[in-house]
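Would you mind keeping the following structure in view while I ask a few things?
Note that one protein chain of the assembly has been removed; the remaining protein chains are unaltered in position.
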Amino acid sequence: MIKVGIIGISGYSGFTAFELLLKHPGVRVTYISANNTTGAAEEIWPKLKGHTNLVCNKFDAQKAIEKCDVFILAVPHTVAMDLAPQLLSKPAKGGSLAVRQAGASGGKKVIDLSADYRLESAASFTKWYGTEHKDKTNLKNAVYGLPELYREKIKKANLVANPGCYPTAAILALAPLVSTKTDLIQSIIIDAKSGVSGAGRKVALGFMFSEVNENFKAYKVLNHQHTPEINQYLSKIAGNNVEVTFVPHLLPINRGIQETIYVQFKEKIKAENIHTIYKKFYKTEPFVRILPLGKQPEIKDVAYTNYCDIGVAANKNLAVITCTIDNLLKGASGQAVQNLNLMCNFKETEGLV
Amino acid sequence: MIKVGIIGISGYSGFTAFELLLKHPGVRVTYISANNTTGAAEEIWPKLKGHTNLVCNKFDAQKAIEKCDVFILAVPHTVAMDLAPQLLSKPAKGGSLAVRQAGASGGKKVIDLSADYRLESAASFTKWYGTEHKDKTNLKNAVYGLPELYREKIKKANLVANPGCYPTAAILALAPLVSTKTDLIQSIIIDAKSGVSGAGRKVALGFMFSEVNENFKAYKVLNHQHTPEINQYLSKIAGNNVEVTFVPHLLPINRGIQETIYVQFKEKIKAENIHTIYKKFYKTEPFVRILPLGKQPEIKDVAYTNYCDIGVAANKNLAVITCTIDNLLKGASGQAVQNLNLMCNFKETEGLV
Amino acid sequence: MIKVGIIGISGYSGFTAFELLLKHPGVRVTYISANNTTGAAEEIWPKLKGHTNLVCNKFDAQKAIEKCDVFILAVPHTVAMDLAPQLLSKPAKGGSLAVRQAGASGGKKVIDLSADYRLESAASFTKWYGTEHKDKTNLKNAVYGLPELYREKIKKANLVANPGCYPTAAILALAPLVSTKTDLIQSIIIDAKSGVSGAGRKVALGFMFSEVNENFKAYKVLNHQHTPEINQYLSKIAGNNVEVTFVPHLLPINRGIQETIYVQFKEKIKAENIHTIYKKFYKTEPFVRILPLGKQPEIKDVAYTNYCDIGVAANKNLAVITCTIDNLLKGASGQAVQNLNLMCNFKETEGLV
Partner (left out) sequence: MIKVGIIGISGYSGFTAFELLLKHPGVRVTYISANNTTGAAEEIWPKLKGHTNLVCNKFDAQKAIEKCDVFILAVPHTVAMDLAPQLLSKPAKGGSLAVRQAGASGGKKVIDLSADYRLESAASFTKWYGTEHKDKTNLKNAVYGLPELYREKIKKANLVANPGCYPTAAILALAPLVSTKTDLIQSIIIDAKSGVSGAGRKVALGFMFSEVNENFKAYKVLNHQHTPEINQYLSKIAGNNVEVTFVPHLLPINRGIQETIYVQFKEKIKAENIHTIYKKFYKTEPFVRILPLGKQPEIKDVAYTNYCDIGVAANKNLAVITCTIDNLLKGASGQAVQNLNLMCNFKETEGLV
């Protein structure tokens, strides 16, 4: 049994990771913490009543290290880069036997759900997140936790930067085109819509029921912090500089992201060809489903699952790719468990289907 | 034109009163204030863009008094009893000519949407609202602003205590029975459900979209502060002590209250007779609609209106009364305008239909 | 592996049973059918893409019997009583080896999610469902599938009448009081609220999004067909005639039932005592959770689970019991799987936690 600690249990992604791991046959959650909310886990989250006796305390690095092999950091941006070095730097004592037997590289392992280790450039981090990066050492070694693209690296990583929810959908939806047709692409526009849990559980007027319900709006137009994350990884995949237009919107639903992506080509394309590229690219992937031509994915079919569903359409020079994920699962904690499975040599779908 | 000031424009009921009065042909809104949110009204509430040039400042009693004949207080409980005496005690200078011409009694007039002047007993106020009552003088003279029951008193009142949202529905739904059959009633149970705007615009975890949406729960079971308000006025109507059981629930909708009320009688009753009592009781009321026997009111038919819809059913010793209102209109600001119309000698439905 | 057939896969409860059983480690779904919707299951329900290769056809009793040990009937009321006799009457050929090895009694087994076998009296069935009962033979032997009350009978049953969604919550919420304090109870009022999936997937104006969203209403007041089901089983538990008042309401959410139940006693009661009775009554139950005194259950904590959460409050002569379930799980297909587990000698919680 791998012993896992979850830091930041009071938010939605920490809770969702906790809920998943309580059912994971190869994992025991041995430590949970949160900044402001302490007490029995089943009192903090009545949904878990009967499933756990764990007690949530304020974070204590020493205790956490003693009790766990792997950590999931579900803390706000800029906090993770304080915690990760504490957890990773300790003398590994070889890590737990279980982790080594699982074939992993030994030492503590961290999966960070925040944005702190996603951008390779500390300067870019400062620009978009408004503060200096404090852990440039680990930043260099962090692996981007998108298994469909970085599976082998994730298996050997000690620090995984779990992708943002919008980037997960955008990169999965664009990778097949960007990797095979980069020279023919003229522009990419991502019109993204997210359910409210994507904003986390922070208490703010803009996420109150009466403000969001029966409402819809674009926000942070051309200015969202997930833009550089999308650009960075699409550029790597393309092998040259890719810059997307990204406009997010707030959907009056609890969970789910839908993105409609407009890819303009320099020449005419055919929907059938595009569709074939996608089918081939994701042929063996357990969590990416390409819909039949003519069908568009719906959020309800991926909600409460780790799937990413993709639909393809095209006309003249334009491909329209539609994509859906559950922002708390494939867009956050489900993907974290998928990464944990890879890092600890479990079956990749364990605890997720 | 009656000059009206609205104190507390940043909450839903203050905003709703503002929106109604901007369209009221006999009223000019001449003063608005809020505690934390200041600036141009159309920036605070983009919905009003193009409808007003007013600027919202922190409350200033002197300015308010200079500019207004009538005040609507849309401030939190326990704040109103600080403000009302300031507004009422000033030398009336006879009140504005317009108010006098409108046939009103002269002097400044206050309609308070908070709970501060609803309970006649200062001790009861302290018990339910957790603080001493600071304005016992005006408390004595305040008139309960339920026009269907206290129309004549409201016309002459200087201080009107606008009813709570739950009590408005409960008292209107029960008045016909309690006033005519009090000796035969054995028990009254009110199962009440309210949309989220009923909680005001305060920012709290429990009213966040992700906590309320796709959810439903009872809260403050047998312990809600509207219980004594309901009991006090039903007792007056009955002419003896009435104590109801009251259980509120939180509905995942923006606006609207539905109450299902169970009245147990000491003897058998007939639905037709009950129905007749209701039809008669509210025969001339412009804002109370009794549905045909066999029909139940729906929130959607009263949302964005000042109506109270009532349905009647019965079996053996039990009458089941169902009732719907819009909590922000008949349950708050619509009723405030109805009261203002009475106090200023306008047509009672002016600005409301 | 137990081979299970699901009849009526195009509705929500059939789909939910299918989804649960695809993950059940001891079960293989070997047959699915529907009346109007045929074709590959993953086309009918894109959510299942990648999980099944089954094809849905019109019901064919012969094929179904050949392929399955156990049937889940998720068909409309009055249809099940046509199908069940066909499935049960065939020479059992001893049933499948697996079923026998699982310790079950041999022969085909049927779990019926419709109302057809819930009411013991054929006359009562006719009164509430508007048609003659066509299968009085099996009606006599059907076992009511509420495991918390009839666990041992269910284990041996060939035909289980899966309880209605409202009755499941109502009976679980009332059994502790009715079984221990029946002589002291004066009246019972059940104010019930259900999410829209409780109405099934039938296409009707009243369940269209624009009619239900931002709306709430009581319906079938004092006249809902679940009333006799509740009365029948509470009377059995009480050992004498119990008649409840039952008023259902339509909640603008997808899933979940909440009931607030008012039990009037002939004498004063104490919340602590009532709470103790509930804790004791459900002490060993895996799917019933009694909340701490002062807490009320919320639908979000049981949604997508098989739990029934119960809260207790009391004042003077009145107990207020609040109860939540997921109508598609504990209120339908989850409970069906719980029954299947009992009938096939699996662990009762298999596939459900």
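For reference, chains read A, B and C in written order, and residue numbers begin at 1 within each chain.
Keep in mind that, in the parts below, a contact is a pair of C-beta atoms (placed from the backbone, for glycine too) under 8 Å apart; a residue touches a chain by one contact, two chains touch by 3 or more.
Only a predicted model underlies this, so the values are computations on that prediction, with no experimental measurement involved.
Student: In the full complex, which of A:E43, A:E120 or A:E298 touches the chain missing from this view?
Tutor: A:E298
Student: In the complete assembly, which of A:M1, A:A123, A:A204 or A:V221 touches the absent chain?
Tutor: In the complete complex, the chain left out is touched by residue A:V221.
Student: Looking at the whole complex, which of C:V4, C:L48, C:V221 or C:I253 touches the chain that is not displayed?
Tutor: The one listed residue touching the chain not shown is C:I253.
Student: Out of A:G26, A:G107, A:G256 or A:G334, which residue would touch the omitted chain in the full complex?
Tutor: Missing-chain contact among the listed residues: A:G256.
Student: Which residues does chain A use to touch the chain missing from this display?
Tutor: 187, 189, 191, 193, 211, 213-219, 221-222, 245, 247, 249, 251-256, 258, 260, 262, 264, 296-300, 303, 311, 313-315, 318, 320, 322, 324
Student: Provide the residue numbers of chain C that touch the chain removed from this figure.
Tutor: Chain C touches the chain not shown through residues 12, 196-197, 201, 203-205, 207-214, 252-254.
Student: Which chain B residues touch the hidden chain?
Tutor: Residues of chain B in touch with the missing chain: 23, 46-47, 49-51, 214, 286, 289, 291, 295, 297-298, 300-302, 304-305, 307, 309, 353.
The rule is short, and it goes like this: only the chains that are shown with their structure count from here on.
Student: Can you pull out the chain pair that has more C-beta pairs in contact than any other?
Tutor: Looking at every pair of chains, the most contacts join B-C.
Student: Closest chain to the protein CA centroid?
Tutor: C
Student: Where the centres are mean C-alpha positions, what is the separation of chain A from chain B, in Å?
Tutor: From the centre of chain A to the centre of chain B is 47 Å.
Student: Where the centres are mean C-alpha positions, what is the separation of chain A from chain C, in Å?
Tutor: 37
Student: Using CA atom averages as chain centres, what separation in Å is found between chain B and chain C?
Tutor: 42
Student: Where in chain A do residues touch at least two different other chains?
Tutor: If we look for residues of chain A contacting two or more partner chains, we find 214.
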